[in-house]
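One chain of protein is taken out of this complex; the other chains stay put.
Our next item is chain A:
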Amino acid sequence: MAERSFVQEVQALRLGAGETFRGEGILAVTKALLEAGVGYVGGYQGAPISHLMDVLSDAEEILGELGVHFEASASEAAAAAMLSASMHYPIRGAATWKSTVGTNVASDALANLASGGVTGGALIIVGEDYGEGSSIMQERSHAFAMKSQIWLLDPRPNAESIVKAVRDGFELSEASNTPVMLELRIRACHVHGSFQTRDNVRPAFTLEQARNHPRRETDRIVLPPASFAHEQEKVAQRWPAAVEFIKSRKLNEFFEGDIEDVGIVLQGGHYNGVIAALRQLGLADVYGKTRIPLYVLNVTYPLIDDEVVDFCRDKRAVLMVEEGQPDHLEQAVSTTLRRAGVATALHGKDVLPKAGEYTNKALIEGIGAFLETLNDTAVAPAEVSLGPSLPGEVTDALNEAVPPRPAGFCTGCPERPIFSALTLAQQEVGERHIACDIGCHLFSILPPFNLGASTMGYGLGAASASGLNVAQGKRSISIMGDGGFWHNGLVSGVGNAVFNKSDDVILIVDNYYSAATGGQDILSSRAGNVSRSTRHPIEDAVKGVGVKWVRRIDHTYDVGAMRDVIEEALTTPERGPKVVIASSECMLNRQRRERPIRRKARSEGKRVVEQKFGVDEDVCTGDHACIRISGCPSLTLKETEDPLRDDPVAFVDNSCVACGHCGEVADAAVLCPSFYRADAVHNPSFWDSRLAGLRNAVTTRLQQRRDARYLQEPGGGAPS
């Protein structure tokens, strides 16, 4: 069950010719795929393309009507390999993932696909997770396109252009027998916009036809001598075909301006940013009218040499707007101009940032600096104020006050107690080398846990600890999530550890979903899923590859038990890899499932117990040790009005979901007796009420007796 339901959005996939689709960019892509007559789609979820996968998952019915096959692939490599169906058969196929991480994983299959080439259109939709909010290393997908010779589309970031790019992409792929990559930056994926829809199209050549009439053309298979022929074919036939298609179909766009001797060449994805910057500089308006001519590369690879030369030839100077490094495009443009003997000055990363996101501010400053190099009052930009200039002491005070907000575990996350337990275990048996992985559990690296030394890629937690796999010294710990485990950790991590006789500890965090990417089901999910096969225990898999020592904790919130099993794994005399599987359901998904059920039961008059944790503020001494080994968002601080206190006390706010972690930690770490759990019984049974009445009568009598003897502060210890 994914984090978000797309039942409504799915209906938009049914829109016919001439209607208006409104929604997120990535959903527009989904609709465009159906309009383009795609035959099959595969992919691996991850921001910013998770929604594409989630919508298709929720759209089984529509896909069924159209005869489109959809797979939630086991990894990006699996998704890329799927595209081989377009090698021999005239079927359009699409694959999607988060880039560049997913492209790294998929690159073996992509290289083989690109070598042999395709018959049906093959479109790879990559969500470029670059810049603000990105969770991955900052690299460009551009290099993959260049090295495997895959055409790269980078359309202007509005729904119409993105949808057009999907259509163009398939046609370009077919015209040049080459897979095409459609690059969408994170903001474009999430942009809300609209476009005119067309009718969905059933694939002309069906998968059933392919299965019943298998084909094999050995010259498409990557084996010598065909592989040598492929390389020649790429440059001799497919490239010229692509260039011809891109030129004749005018995939790149030219926008004229009255300052004709200056120009800007830009990646399509930066069009809106460049217009916004020019508008601020007084050189464009909100309707896209510009004074400086623009050459918009909706296709960033291959570069169309004629177009570049034509655009630049009669200009004094041209600016290349290309985000990220290395400057592949700028180098290519430079080479093209040099070969053509064009003397136009080329600027780019001399005035724009060499690395990092091209924000509007960076573009304003970069374009401003470019125009200044012209030293010409006729094209001088308007004065731009980029925000207020506050006095130094005000800014300093602000910088001191505004706290960083690192991402962390959600309230009630079942992974939090695992890391509390690991913290406590290390206190007992000493600090260990901890190798982390990709997934929510990676937040353990951040405060307050500060655990973990590395993250080498999805599912590579255990593999990355294998460099330290020697018999001497203290056992290391590696961590992977259930998502990473099934992505490749089972083989490259666990299997590898068995085969290489590792003696270390592998901690597998099983929260029943691929939670970090939005709660998609995976092989070991506990939920029933009509269209996928779930409930395959991780335990069976690790035993299957030869692990002898396996422990499973089914309630990670039991911090004491969790700590004990980690300690046992670290100290047992048994040789071989020790696998601890820590299983509890992702709290976000669990709440989404259970809350409506509880609410319904309550309104129907059934007995329902609602729980919440709390801190006795007069018992709390304000040391905050509980927060340091918990970090729960609902466990926060409260200033008291007690004049005898200096420090705020711990406090559980209303977002508490009563997972019990704070109480468990206070107990397991022997912290303090401040924590309590309050259970409110709604629609109590007869016995509930009778028993409560009896208890109340006795306790009240005793309390009154004591009150009559001792003087008491009205707040019960601390005035509040």
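Before moving on, here are some points about what is shown:
The rule we apply is simple: a contact is a pair of C-beta atoms (placed from the backbone, for glycine too) under 8 Å apart; a residue touches a chain by one contact, two chains touch by 3 or more; residues count from 1.
To be clear about the criterion, contacts and distances are computed from a predicted model.
The subunit not displayed here is recorded in UniProt as "Indolepyruvate oxidoreductase subunit beta family protein", chosen from "Potassium-transporting ATPase KdpC subunit", "Indolepyruvate oxidoreductase subunit beta family protein", "Molybdopterin converting factor" or "Phosphoribosylformylglycinamidine synthase subunit PurS". Within the full complex, the residue among A:Ile125, A:Ala516 or A:Ile566 touching the omitted chain is A:Ala516. When you scan A:Arg291, A:Lys349, A:Lys543 or A:Arg598 for touch with the missing chain, the hit is A:Arg291.
Within the whole complex, the absent chain has one touching residue among A:Ala17, A:Val235, A:Ala355 or A:Ala678, and that is A:Ala678.
Touching the chain that is not shown, out of A:Arg187, A:His328 or A:His487: A:Arg187 (per the contact rule at the top).
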